[in-house]
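Of the protein chains in this complex, all but one are displayed in their positions.
Moving on, here comes chain A:
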């Protein structure tokens, strides 16, 4: 068995790798005839080993009876054996991004940026990729516009056409939990009959009418519906205001036109 092992890894340096000549790599003497009781393993030797043989071998005297012996890797080399996230002090970043759910949309990353930024940039030609692929043709310097150049920016009065205004749509924000409790003083609630105003009659009614409670409940439901509708109309005004003038401007509008509030 020892002989077989020696045959596999070669007896001496001068003969060259056993597999190299048989596989047709490099010059060398033909392989010595195999003893009859041994099985030829040269065919199983990887070609790479035979190819790299001379560079990997140590002097034969040192590695007797081995050759094709690689030097072992240095122990302190940085490999995948170590936790590379810890090694590069990225635990904080890992915990920050992988510890909790990161919101999907770009507007969550840039909440202050106006406009619809969650739409794909390829739709309106605002993609960064197109900026790289087709860089804009422009000069190297930016110079302020003088009086003559500014004449080109004289605009017509009036609002922008609808199709251009749509470019500045603010994404609809989630409804805030804060409920608007601005009730109109003249709510179209079911009016009380003059008979209801009389406390004596009321008492009588309460005592007499067993379906009083049910009716009251129905009235309450109607009230809620009306209030909800009012909220809807109010929020609708707000949203439409945002639609036209962007989110922040709405606040300005509320300041300028407090009638919105009173409504």
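Just so it is clear, contacts are C-beta pairs under 8 Å (C-beta built on N, C-alpha and C of every residue); 3 or more make two chains touch, one makes a residue touch a chain; residues count from 1.
One rule holds in what follows: contacts and distances are computed from a predicted model.
Colleague: So which of "cyclin-dependent kinase", "Trafficking protein particle complex subunit 10", "Mediator of RNA polymerase II transcription subunit 10" or "3' exoribonuclease family, domain 1-domain-containing protein" is the UniProt name of the chain that got left out?
Modeller: Answer from the UniProt record of the missing subunit chain: "Mediator of RNA polymerase II transcription subunit 10".
Colleague: Just the residue numbers, please: which parts of chain A touch the chain that's not shown?
Modeller: On the side of chain A, residues 1-2, 5-6, 62-66, 69, 72-75, 79-81, 83-85, 90, 93-94, 97-98, 102-109, 112-114, 117-122, 127-129, 132, 142-145, 150, 153-160, 165, 168, 244-246, 248-249 touch the unshown chain.
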